[in-house]
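A protein chain is absent from this complex, but the other protein chains hold their places.
Moving on to subunit A:
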Amino acid sequence: MQKSLSRSIGMALYIVFLFVPIYWLLNMSFKTNTDILSSLSFLPPHPTLDNYRKIFIDPDWHASFANSISYVLINTVLSVGVALPAAYAFSRYRFIGDKHLFFWLLSNLMAPPAIYAMPFFNLYSAAGLFDSIWAVALAHCLFNVPLAVWILEGFISGIPREIDETAMIDGYSFPRFFVRIFLPLIANGIGVAAFFCFMFSWVEQLLATTLTTVDAKPIAGMMSRAYSAAGLDWGLLSAAGVLTMIPGAIVIWFVRNHIAKGFALGRV
């Protein structure tokens, strides 16, 4: 009993500790810059919605939220869509160099996005895609497709081969089998892969800001407006920070039961 109580207290303290930065961000978002800089206070001395108001009345902020959400969703659909057949192939077939190729995919994730910035800029400028949500969505595929392949391959390998063979014996064509039988079986895996793609694309800043200017400006680009030679607009930045956490929080809510499996790349 004693042990369980102390464990609960320990866990509660740990969770409180984890929530301190989020609480602090929320606290700052309702403060004026003067209050933020003048003294340490656990509640806003002069609560204000001004920081949120600035964001909600400015069409540039709305547009940047819409841009970010658009390219993140496009990227997630593309990445998972491309990764699914690839992961199936890696899981079910043996071919020359399959293991090397599978590992090589990961090497894309090992390189920092900065080294791709200039080549992507040149490529998309030449292709007329510069400053479009497609530029960012496609650029993020470089990182998200390998990640999705690795996650999905784990989930797919957890499905017995016999199911594929039984479906074939039952007369299912491959596309019908894949869509009607196989996809529902790995639905959790698809959700988890989509979650990781979403999160990477949502927080990636360098490529998103390099490949866009005015028409496809991402939320990260808008947030940089809070930094200026006249000082930092802490309140505005905090309010924007709170708002940018919301889409991620919603996605986490839907896949919360599968995240651990996702981190294990589908293997349990």
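We adopt the following convention: contacts are C-beta pairs under 8 Å (C-beta built on N, C-alpha and C of every residue); 3 or more make two chains touch, one makes a residue touch a chain; residues count from 1.
One rule holds in what follows: contacts and distances are computed from a predicted model.
Missing chain, UniProt protein name: "Glycerol transport system substrate-binding protein", from among "2-oxoacid:ferredoxin oxidoreductase subunit gamma", "Glycerol transport system substrate-binding protein", "Gonadoliberin III" or "Protein translocase subunit SecD". Interface note for the absent chain: among A:96, A:229 or A:249, the touching residue is A:229.
Contact between subunit A and the unshown chain involves residues 33-34, 37-38, 117-118, 121-122, 125, 130, 209-210, 213-214, 217, 221, 224-232.
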